[in-house]
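To keep things clear, I will list the structure first and then write my remarks on it.
What follows is an incomplete set of chains from the complex, kept in their original frame.
Read from first to last, the chains carry the letters A, B, C and D; within each, the first residue is number 1.
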Amino acid sequence: MRTSRRFGPLAVHALLISYTIIALFPILLIIFNSFKSRKAIFKSPLSLPDANTFDLVGFEKVLGSSSFDVYFLNSISVTVMSLAFVLVLGAMAAWALAEYDFPGSDFVALFLAIGIMIPIRLGSVSLLKIIVSLGLINTLTALVLVYTAQGLPLAIFILREFIAQIPNDLKEAARCDGVSEYRIFWSIILPLIRPALATVAVFTMIPVWNDLWFPLILAPGEDTATVTLGIQQFIGQYVTDWNAVLASLTLAIVPILVLYLIFSRQLIRGLTAGAVK
Amino acid sequence: MASQSNKGSPFKTHLFVFLLPAVLIYSAFMIVPLIDTLRLSFYSIETDGTASFTGWSNYVTIFTDERWSADFVNALKNNFLFFLIHMLVQNPIGIFLAALLSLPRLKLKNTYRTLIFMPTMLSVVIIGFIWQLILSPIWGVGDTLVGFIGISDGLPPLLGEESTTLLTLSLISVWQFVGIPMMLIYAALLNVPDDLVDAAIVDGANQWTAFWRIKLPLILPTVAMVSVLTFVANFNAFDLIYAVKGALAGPNFSSDIMGTLFYRTFFGFQLQPGNPSMGATVASLMFLVILCGVMIYLYAIQRRLRRYQL
Amino acid sequence: MADIKLTDIRKAYGKNEVLRDINIDIKDGEFVVFVGPSGCGKSTLLRMIAGLEDISGGSLQIAGETVNDLTPSQRKIAMVFQSYALYPHMTVYQNMAFGLTLGKKGPLGGLLGGGENKKIIEEKVQKAAVSLKLEQLLKRYPRELSGGQRQRVAIGRAIVRDPNVFLFDEPLSNLDAALRVNTRLEIAKLHQDLQATIIYVTHDQVEAMTLADKIVVLNDGHVAQYGTPLELYHHPANKFVAGFIGSPAMNFVSGTVVGKQEKALEITLDQNKTTVQVPVMPGKTEAGDVVTLGIRPEHMSENQNGDFTISSRVLAVERLGDASYLYLENKNHAHICVKVDGHSATRTGDQVLATAPLEALHVFDAGGQALQRSKISQKHSASA
Amino acid sequence: QAEELVIESWRNDDIDIWNKQIIPAFNKSHPDVQVRFAPTPPADYNASLNAKLAAGTAGDLITCRPFDVSLDLYNQGHLTKIDAIEGMENFSDVAKSAWQTDDGSTTFCLPMASVIHGFMYNKEAFKELGLEIPKTIPEFMKVLAAIKDEGSYAPMSMGTADQWEAATMGFQNVGPNFWNGEEGRKALIAGEEKLTDAQYIKVFEHLAEWGPYLGKGYKAQSYPDSQNLFSLGRAAIYPAGSWDIATFNSQADFEFGAFPPPVPEGQSTCYISDHTDIGLGINAASKNVKAAETFVSWMTTAEAGELMSNALPGFFALSNHKINLTDPVAKEFVGWRDTCESTIRNSYQILSRGTPSLENDLWNVSVGVINGTMTATEAAEKAQAGLSSWYKPQQ
């Protein structure tokens, strides 16, 4: 700790900055190339946009040609709803698996983990049939249900591990206080696994936000299209409209970045400090 | 003391309340479709689209027909390599970054964390594009960059040679997904009580030894979990390779992994119509490989690792 | 009604048996204190009563009902944990109010609030906070509290509820003397007001003696003695209890029985070959048996007359202000302790004569069992 | 309420043309039928279409890939017969062959467009370097060598990273001149020729000669890279599909032209790949079959053909109507139909329906020979081995 006050912090910052550069360089490349003309992108991809090369054609195309506001709204509502379900239902199941030692709990745990072992795309046809038979085709509900199902296994897998680390004394204190199991879960477990919930939220939200496949087959309609589905029109068979792709992807990062920032505030250190001796 | 809460019979109801919603949604929208599809591996599909039961013959084909088995073995081998690179590069870097970020009183830690996590948030389309642009010997980005470190011959076509494609793709994937182990380990490190680190420091440890001897052993279950998740994710991987190299995972299948093999078989590609029954067979085999890994984790590793209540 | 009956209770962690043959009857409204050396099983026993540890054997009844298999909440208890177990994400106020905000009254089993009326809760918490000197800290989080403050919050959390049984695990160990006395009185008052049954673990003699209706002395997983405080002080059943109750501890010197009378034993001290006649019932003891004599430091005095005398060099002096402890050489034990007046001028290295009246002597047979004392004067100590 | 027709397509590049030209034109004559063009990214088209068809949620009109992929759909009952639709008589059998049952008895998609292979070149660069359009392969190689020696342009812009580029723009582009177009293609299907025959090995040998003249780093060069290299004026020659015309029209700021694949020394007949590429079929499960048929019928008209061909220069209508093209380069491409024999890509019909598919193998081996990791013979043997492993006539 105090070491990191003299020479330590410099070394640590140097390491972190160098990695940050590695992580960020390609992304910066994307962002500033999205402000350049196509020619300039390929003539000198490394240079910053200047008076000659500055070109908003990508953004104009994206914002002009499609109902991006609707897409954004759809994407955000689908992502947020799925997240809410995954987090709440996932944490509930993870708590049940971590805390109660019932017969078959190992089996249930394994059963719930299968979902991370097979790509759900495999089941697309049956899934589509199910959604059709439920009359949910072309609705955001269909997407929310599928994404919830898809996000649950990983959420449960991760949260279970973190729930197991919560000091027993806390649950026991609550049980002695006559608190119901539901409230122990809601008032004690959930708040204490906030960092893990945030992590799971981020992991769940990224594939949901970026997914193209299920919007494509479950909800391809104009009113239900998501941002990713909206962007796909710029990625064609032969011609790839990189200006537009870069612009739309730059735009599409913004909401997810905001969500990320919201969640990452939950990564709090020392949540259980002061709980037990 | 997990067991005592399970003693009285009145306790059973909440178990259902906690488990049922997740199990229901998950079963209905995940397990049922998956099983319905995996079932196809025991069928063969006729040209008119009807399926007829053929037992294990699809599996026999995969293992005995030389063309199938060569593809399968090649994909499996590549996949192990893909996984190994993630294990050896992605996870150590992730742990290391998490360790740095969790140093007490580090300034700007949230900024670093967010920036380092950015690649993980991007879609593979953009990742594929940007790395092809950077690594392409044509546009000069890579050449300029290696020029900085004194290599003047420029960049070899890393994404074009059989010997380097898979490695390069793995490293791109590592670059993209380092955020995941980093976040998980970071979240676990947040739980390690400061008191313990304080105690180690007072005992004469520095931050480095405190990390190795106190923090790391305490988050070992999370590290194991990250490893198994890496395994599962890598054996399911598909997107990046498909986006950069297409379903044929070239050159000459040198970047073919289970995911691309499955996709190519199941959904077909270009002229080749999909073959759902063989695709389902490949997927079932993939699932078995992953299941083995997960079982090893659940029964051999997770059981043995003690969780320390912090 | 909340009498508690422990019958043949045992507890093992794997092969490691930490409690056995525990038989205790606690009457409704009684204040029972568990004492015993560190690691003897006090917390474990308490946690078993609370329902937090499995009972490996025997039966536990509360209010006549066997509760071995009931959950903690079904047992209607409140507990103060040795580790405090505060909810780290709740303020002090929320910690204390948490147990009250529920109850089956609200919807979803109290999940959405419900429970007692807000006003009532606030009153209760405020009252407890004032009596524990926590008023200023209600908005703080546990991590922002000192050790003692945390402990008080843990106590507060228990006392705002009114359960049938209170379980306290060393609740005052991190408090300073003044606060300790106050809180002790607070707990005593609580006991009177609520008429609740209280089980209290402590290692503090004063707490045990002043608070308890009955004391259970545990030793190495079994009950060494169960009785009122004064019974334990005056009639320890065995050498362990004799040595454990009282501070500083009782001094032991070994001796050999040389004569046996109807209501007394003649014993020669191995230490200095003097013979004393101790008023105890000889029981099965025979001449020639080796016995141990016990004498409390506070029953000894320096340089006064007395029937039982030891002359020795002073090894060390501890001065407490109102009293001082002299530590004398002893052949068998580390030392013999004598409690003397705070102004005693005796110093380390001095030669002193320590004396005690015969009635103050305890005798233990070779197995450590106490011999019944035949004549216990209400004033068996020569000087205070 | 007006009926709405939904068109499934992988051509999301064409969304504007459909919405702004084709559909409005159709609605002029049929104002009561709403049409919506709903494209899917090409990489996901087959998979998503299959899923939607299986579940019954696919659109009414389905853009057909040529040959087996669509034949499969028909066999599974997802596409209707369209022989009876008015206007189908405007298409030749060759045009229809890509969307017919093997015996040619039933047609299930309307042939919409074909694409022609050839080479485009930077006219300014050729002028600058004083180069002539090559007619024969030796001339072609000389031109390449000249450009390379001069050094200011990459001789030819093609990459092997995307694989299909090597097979389609390479093998299928120059190949018909070696195997005599339709004749060779049919013989291969009939099992009378083998890929290990000399003419096929010669194609690979010729391809292997390309390697040195492709730009630096061509092994990692993807198709968009190739397009960009040419359109940015950095390469002189571009092995093309006619569909590239539109791209270069909008992106290149120099004049470019096209020449047909050069013939081997001494050969007088030239062959071009005039490949049937896009068709349009009707979803058997459609609730608007009548309207769909109306639309398909309208698509057979000269009006529709001309509209399409001009809106999408490089995609040539397959109907027998006389169509006026406005784009000069497109005109050049179409002009070859008069001077050379047309054929289609030889791996597309029948030969790619098994595993491994010949098409996929050709991608792989074409890349192999260009990259120099395979000899021409090895490549031919590999492709032949793959084909004969499942295709009876070749065994």
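The rule we apply is simple: contacts are C-beta pairs under 8 Å (C-beta built on N, C-alpha and C of every residue); 3 or more make two chains touch, one makes a residue touch a chain.
Treat the numbers as computed from the prediction; the structure is a model and nothing was measured.
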Total chain copies in the file, per protein type: A x1, B x1, C x2, D x1
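As a working rule, only the chains that are shown with their structure count from here on.
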Reaching chain D from chain A through chains that touch each other, fewest steps: 1
Farthest chain (mean CA position) relative to chain D: C
Contact-richer chain pair [A-B vs B-D]: A-B
Centre-to-centre distance between chain B and chain A (centres being mean Cα positions), rounded to whole Å: 15
Distance between chain centroids, defined by C-alpha means - chain B, chain D (Å): 37
CA centroid of chain A to CA centroid of chain C, Å: 56
Chain A residues counted as touching two or more neighbouring chains: 42, 124-125, 167, 172, 175, 180, 182, 235, 242, 270-273
Chain C residues counted as touching two or more neighbouring chains: 51-52, 71
Residue numbers on chain C that touch chain A, as the complex places them: 50-52, 71-73, 76-79, 81-89, 98-99, 102-103, 108-111, 141-145, 150, 157, 161, 163, 167
Residue ranges of chain A touching chain C (in the complex, touch as defined): 167, 169-170, 172-180, 182-183, 186-188, 191-192, 270-277
Chain A-facing residues of chain B, complex: 1-3, 5-6, 11, 14-15, 17-19, 21-23, 25-26, 28-34, 36-38, 93, 97, 100-108, 110, 112-127, 129-131, 133-134, 139-141, 144, 175, 178, 180, 183-184, 186-188, 190-191, 193-195, 197-198, 201, 206-207, 221-222, 225, 229, 232-233, 236, 238, 259, 262-263, 266, 276, 279-280, 283, 286-287, 290-291, 294-295, 298, 307-310
